[in-house]
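Only one protein chain is missing; all other protein chains are in place.
Note that the chains are named A, B and C in the order they appear, and that numbering of residues resets to 1 at the start of each chain.
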Amino acid sequence: MSSDAMAIHQGTDVGSRPWVETLHGWVTTVDHKRLGILYILYALLFLAVAGSEAMIIRIQLMYPHNSFVSPQVFNRIFTMHGTTMVFFVGIPVLFGLANYLVPLMIGARDMAFPRLNAFSFWLTALGGFLLYFSFLGGSGLYGAGNAPDVGWWAYAPLTSRAFSPGHSSDYWTISLLVAGFGSIGTAINIIATILCMRCPGMKLSRMPLLVWLNLVVSGMVLIAITPLSAAQIMLCVDRYLGGHFFDTQAGGSAALWMHFFWIFGHPEVYILILPAFAVLSEVIPVFSRKPMFGYPVMVGATIAIGFISMSVWAHHMFSIGMSSYGNAFFVLTTMAIAVPTGIKIFNWLGTMWGGRIIFKTPMLFCIGFLFNFLIAGLTGIMLGSAAFNWQLTGSYFVVAHFHYTLSGSFLFGIFAAFYYWHPKITGRMLGERLGKLHFWLFFIGFHVCFDLMHIPGLLGMARRIYTYEPGRGWDTLNLLISIGAFIQGIATLIFVANLIISYFKGAKAGNDPWDAWTLEWSVSSPPPAYNFASIPTVASRRPLWDLKHPEDPDSRYE
Amino acid sequence: MTNMHKMEWRVVAARVSGILVILTGVLLAAGMCTASPHDNPVPNIFDPRSTPAESIRDHSYFVLAITGLIFLVVISLLVYAVVKFRDKPLTAGREPAQVYGSTQIELAWTIIPVLIVFVLFLATARVIHAIEDARKPATAVEVTAIGHQFWWEYRYPALGVVTANELHVPVSDPAHATPTFLTLLSADTDHSFWVPQLAGKTDLIPNRVNHTWIDPHQTGVYVGQCAQYCGTQHGKMLLRVSVDSPEEFAAWVQAQKQPANHDDKASAGRRVFETTACINCHAVGGTNGTGRFGPDLTHLMSRDTIAAGAALNTHENLRLWMQNPDAIKPGSLMPAMKLSDADLDALVRYLETLR
Amino acid sequence: MAMLLPTEHIEQSSRVPREIEVPASTAWPLVLALGFTLMFAGLLTSASVSVLGAVLAIAGCVGWFREVFPHEHEEIVQVVPEDLSVTTERRLVERLPVAPEQVRAWLPLETYPISAGVKGGLAGSVAMAVLACLYGLLKTGSIWYPINLLAAVVYAPSEVPSAAELNSFHGGIFLIAVLLHLVTSTLVGLLYGAMLPMFAHRPIVLGGLIGPVLWSGLLYSIMGILNPTLGSHIDWVWFVASQVAFGVVAGIVVMRQSRVPTRENVPFALRAGIEAPGVMPPRENGEKRP
Partner (left out) sequence: MSAITTPLPEIPGSSALPYKGRVGMACLIIAESAIFTIFVVAYLYYIGKSLTGPTPREVLETPIFFTVCLLSSSLTIHLASKLLDRGKRGAFLALWFLTIVLGALFMYGTAREWHRLIYEHGLTISTNLFGTTYYSLVGLHAAHVTVGLLMLTIVLLFGLEGRVGREQSARIDVLSMYWHFVDAVWVVVFTVVYVLGR
């Protein structure tokens, strides 16, 4: 077994192993790097699936009164698109990166609980497959299949037996419950790894920001995913045991579900965006050739975001008729979160300021992120202002806004991570030409699609409608939005092509292709199974800087 | 990658984006021209005709100005940094000066956002208060709006009127304010009442009573739609608000209060109505039809549209709607009535007498 | 250009072992996860699936338990020789021009402490309040007039108070006004504390005159939105005067604080033990560089 694992990690000798043995090696692995890769591949698979669903949505909405798909199918598709993107693309890819990078960055040989790590991955993975099995078996073994069609936030009482017979809503509930347990397992693992497995000298104040941010993210997962799990257990009690938690006919409250969902749902947004912040906090300094500007403030702002994000959930519910005091409170907390987020943007700018910015693809995606995320934040302020929100919520404006954060920001951050760490993970560089083409095409497609998408929202187009009336000023805009979406689809295909080509023909990376400073660049690419032949000792936030500049090490100043 | 390549890509990217910008502009202009605002007005939130929507518009200009300013400042910093601090061959092989941070600068860019947030919060809180806690004048018209899958029921308790899908309200003249206060309820799942030109959204949630109000200043028809996903036909749960002059409104109320018109020529159709499943869901005053699952049909012909705005109220559409609702609104809760052609014609004739 | 550093390895090679134990691969977590998922999947399909899931889950638990008890199962991996040399193409590090003689710029912290900003803000707030109340006395004979106007930020348009109401005392309104005044003053004071040293040539002119005038101009343009009641009653001469009074007093207080920098005045971040070497703002230096 061990030599088999080694063989794969050295990138040699793979062909001579029977594929069954290779497969066996991968499914039984407890190595954090392999699990990280599995997480990422799994997320890429579902990115393709959910991306295709987005294309179906955009084809349907190209013209008014289009009948490419029926309303029933449309509702399933947007539900599955949202659910998949959040739970089976966003969370796996962030856990994949954390799994791969955190132990390497803190100088550990593996995660704190390697078997729990494998268990958590398989729970998440099987949860996703279970969700997609609903297309075949949504009504159980007794009828034709159908997928959940209640929207990704599954508001009560649409999920009650009366309005959602069969098992389609149960697929949503139960597969996310299973995947949620996986997420909690991984979060526990990451926290324990970071707190207990650091190499000598790796004080908390010396951890790379990526590690810090993942620590905060994992903490948030612990207290944000669990409310969703609890609410889903309640929903199961309602649907299977005849309970009345969200049964409005028996005195239950639909608004309670909204609260529970968004107590999960809003921190979830930050759970997704913080890992992208984490990537930026590693990539921008390296490509600006300067240390992170205001490291302690970045850590503080992250922790502040973690805390404040727990108190803003009801800004998704400004239209449900809360009292004016309730609304005002959530306006205040929502706007307050703009402060630490703004600090982060300024600190990245401060890092670039006075640096020597190198425009490799990872950095391009980071700059694209900064541009998009700034706009996402500003539309977020508009949405956070409850009065304005009464017009904007539930419209295409809000759809544009959260795609700015999740596609324009999260995905840009993840793409940056791909281009940045691909050489470490596979030993080969991702093609720079295709990478730049990917960036520009995606950037343009993104802006054609989502800049314009704000406008139909302002012109009164509600979200989640399978078709719309002609003559309301939405027609041309929707056509252009769809074109923008297709451009993004093509850009993503280029990215996949780049991944495949680079896997076979990419330039050899060497240990440290970016002249970077954190520990993962001190070992081979890909790293050996044990990561570090001897456990390193660090004396500053940039251990490799200290080695590269022995006359001027950071350790003298920090 | 050589500099040649870099240049090439930059030029290509610039050209592509230039072409796209021009294309966008042309298409946008074309779209604006083809849209005919008179038949079917654009529910633009920046074109309000009622106090709540106007306060929101004014407030949104303020928010847009502040966010626009922030955008300009930060984007200039970003562009400046990207242009000014790019790596040049001249300095190759050298690291820039290593800077860790600056307490002062960081303090400044923390406090300025805090101040902005504080100002935005105060401005928002006042608008929330003004809209949400507005006092109801004695002259207000009261309407209970009930959301159903996938249509709207309107009840005017003080006037004794029940109608569906098309809300009629009087115009509210600032001198003699007659705002309309709506009590929002739901019969099944969550819905949201949204007529962008009149007010922001308020949800209709089962087992919960919500309120909103409008005071349209200008007569006309305003469109909107359900803005909270409520099931299969959420997409065609459209809203029409007809803002009438005081006289028109009084006449409309008067007409709605009349009992159903019973024309002997349509008695065959009435018999079909009364002897089939129609009466389980629909009510027509003076008949044994008292169902409440579907819209009240007593004055069906006073409405411009059927199926919650999904189709115009014409002879062909009515017939099609009863024969095969899925042709108009797939997944609506109206069943196909499976009537013979003769019965169908009689029924349509009958319904057409319900003015 | 690459310069190889001859002996800079992460660790001396003498300490590199020949083999390392890593956690052994095992299928039991997968079996348990599959069993667990199938138990739930049974709820969606048929009970027999749940039974299969339960069997797998129990098997998974037992198998997993045996992996870690009494000792965690590990496997031995041979260490492969790696080239662990750390290189860089960028050997030279530039220095900030302001401190070229130092290896790395480590400039003295000359910022005003946070407390200076707070003190300045509070002192300024008193000056401003005195002036505003004086205005109230002169204009309407009531010191409550400006206080009520300030708090009018919370009034809806329909509730605009009458003149008599504006001249009398209201407890809640007074609290709101004081709160608003203190919060804003403290924040602006903090900003002064942070920014005055960056523009150190004429701090009082900048902080006492230019700042308040700019600030008043901004307020002039948004007062109609922010506080329409105040906007309709305001006397801009007095308003600007009170802003200037705030600025001058706050500026002077902040400047005086800086002359006796003490350990207590060090920002909280430093006192909390977070290493944050104070360095000159990079934006001033970046531009001077050739």
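Annotations for the structure displayed:
Everything below uses one rule, namely that a residue touches a chain if its C-beta (ideal position, glycine included) is under 8 Å from a C-beta of that chain, and two chains touch if they have at least 3 such contacts.
None of these values were measured; they are calculated from a predicted model.
For the chain left out of this panel, the touching residue among A:Gly166, A:Gly252, A:Gly342 or A:Gly377 is A:Gly252.
Per the touch definition above, the residue from A:Ala112, A:Ile487 or A:Ala509 contacting the chain not shown is A:Ala112. Remark: the omitted chain is touched by one listed residue; of A:Val27, A:Ile59, A:Ala230 or A:Ile358 this is A:Ala230.
Not every partner is drawn; the one left out touches subunit A at residues 108-110, 112-113, 116, 184, 187-189, 191-193, 195-201, 219, 222-227, 229-231, 233-234, 237-238, 241-245, 250-253, 256, 260, 263, 533-535, 537.
Note that in this section only the chains that are shown with their structure count from here on.
By the count of C-beta pairs in contact, the leading chain pair is A-B. For the pair subunit B and subunit C, the distance between mean C-alpha positions equals 39 Å. Distance between subunit A and subunit C, defined via averaged C-alpha coordinates, is recorded as 24 Å. In whole angstrom, the spacing between the mean C-alpha positions of subunit A and subunit B is 31.
Counting partner chains per residue, subunit C shows two or more touched chains at residues 89-91, 93, 104, 269, 276-277, 282-283, 285-286. Shown for subunit B are the residues in touch with two or more other chains, namely 55, 59, 85, 94-102, 105, 114, 123, 125, 129, 133. Taken together, the subunit B residues at the contact with subunit C in this complex read 55, 58-59, 62, 84-85, 92-105, 107-108, 111-112, 114-115, 118-119, 122-123, 125-126, 129-130, 133-135. The touching residues of subunit C, counted against subunit B in their complex, run 1, 89-96, 104-105, 109, 111, 114, 117, 153-158, 180, 183-184, 187-188, 190-191, 193-195, 197-198, 222, 225-227, 267, 269-270, 276-283, 285-287.
Taken together, the subunit A residues at the contact with subunit B in this complex read 70-72, 74-75, 149-151, 155, 157-158, 162-163, 248-249, 251-255, 288-291, 293-297, 319-321, 323-324, 327-328, 331-332, 335-336, 338-339, 342-343, 345-347, 349-350, 352-359, 367, 370-371, 374-375, 378-379, 381-382, 385-395, 432-433, 436-437, 440, 444, 448, 452, 458-460, 462-473, 475-477, 479-480, 549, 554, 557.
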